[in-house]
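Then we have chain A:
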Amino acid sequence: MVLLDYLQSRGLRANTGMCTLGDGQAWEVVINPTKVERTLRSSLSLLVVHTTTEAAKMHFDICQGASLNMVELFTADCPSECHIRQQADSECRVVSVSVAGSKADYVVDLDGSNASNRVRSVYIAGGEEHTKIALRVNHNVSDCQSDSLVKGVAGGKSVGEFYGLVYVAEDAQRTDARQTNRNIEIGSESKIITKPQLEIYADDVKCSHGATVGQLDGDAVLYMRQRGLSEEQARRLQIEGFVNDIVLSAGELGQMLGEELTAKLERL
Partner candidate 1 sequence: MAGKDKEIFDNIDGEYKYGFTTDIETETIARGLNEDVIRLISAKKEEPEWMLERRLKAFRHWQTMKLPTWAHLDIPEIDFQDIIYYAAPKQRKEGTMDDIDPELKRTFDKLGIPLEEQLSLAGFAVDAVMDSVSVKTTFRETLAEKGIIFCSISEAVREYPDLVKKYLGSVVPHTDNFYAALNAAVFSDGSFCYIPKGVRCPMELSTYFRINAEGTGQFERTLLVADEGAYVSYLEGCTAPRRDENQLHAAVVEIVVEKDAEVKYSTVQNWYPGDKDGKGGIYNFVTKRGLCREGGHLSWTQVETGSAITWKYPSCVLLGDNSVGEFYSVAMTNNYQQADTGTKMIHIGRNTRSRIVSKGISAGKSQNAYRGLVRVAKGADNARNYSQCDSLLIGDKCGAHTFPEIDSHNPTAVLEHEATTSKISEEQLFYCNQRGLSTEDAVGLIVNGYAREVIAKLPMEFAVEAQKLLAVSLEGSVG
Partner candidate 2 sequence: MLSVKNLHAKVGDKEILRGINLEVRPGEVHAIMGPNGSGKSTFASVLAGNEKFTVTEGEVEFMGQNLLELSIEDRARMGMFLGFQYPVEIPGVTMANFMKMAVNEQRKFRGEEPLTAGEFLRMMREKSAVVELDSKLTSRAVNEGFSGGEKKKNEIFQMAMLDPKLAVLDETDSGLDIDALRIVATGVTKLHTSENATIVITHYQRLLDYIVPDYVHVLYKGQIIYSGDKSLALKLEKEGYDWLINQQEE
């Protein structure tokens, strides 16, 4: 796998350990975790890779002013639960990429004011895979921000499922929450199911969600073919364009994640 090869080239020898990437940033790497429990008091960059079907359970307590920057890659059909609890002024950024019918379940609790959370997630499902992403963001106190964007591509006979919920508790005033789910359905027998939900008990809030299901832009494919690309290439280019912004948000690791996605596209 491209990513693991890269990590080895940067000196990673075991399933867990520190690794300094090309841009000089130090990442803690965990491969195939079954259980992770961490209390963060400063900032942490964490890369989690799931390559087996073993279930993973993760829990993060992000203390006041601390931050978590997590990149998660699923290359196996693995069930994972991730609970993130954030105190005041904390920050959490998650980029999650799945290419293998995984079931990821994220619960975010914003427990201190001015906590901010951002999730960027993308999956590509093919064959008979069933990829599921659940994301529940609880705004339990006032003045927090959350922003989630989940993108899905379903090909073959696969099923892509998104279950999202933004919960705003009573008195969680001045909440700013956004949740978006965009999907491209390309398999003649694929299915997309999406349930983005809002449950709001406070009035001074800015909350929105959106969901779309669509296909590749036929005109664009035609245009690219006219310029000499094969239909395959044109379709792939478009899907790459569709997922690109999420991949880019992973910084240095983005390129590797992009290659994983491209490889998956070729297998579709």
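The candidate set was assembled so that all candidates are chains of the complex that A comes from, given by their letters.
One rule holds for everything that comes next: a residue touches a chain if its C-beta (ideal position, glycine included) is under 8 Å from a C-beta of that chain, and two chains touch if they have at least 3 such contacts; residues count from 1.
From a predicted model like this one, the values you see are computed outputs, not experimental measurements.
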Touching candidate - 1 or 2 - for chain A as found in this complex: 1
Candidate 1 partner contacts - residues on chain A that touch it in the complex: 170-171, 173, 183, 185-215
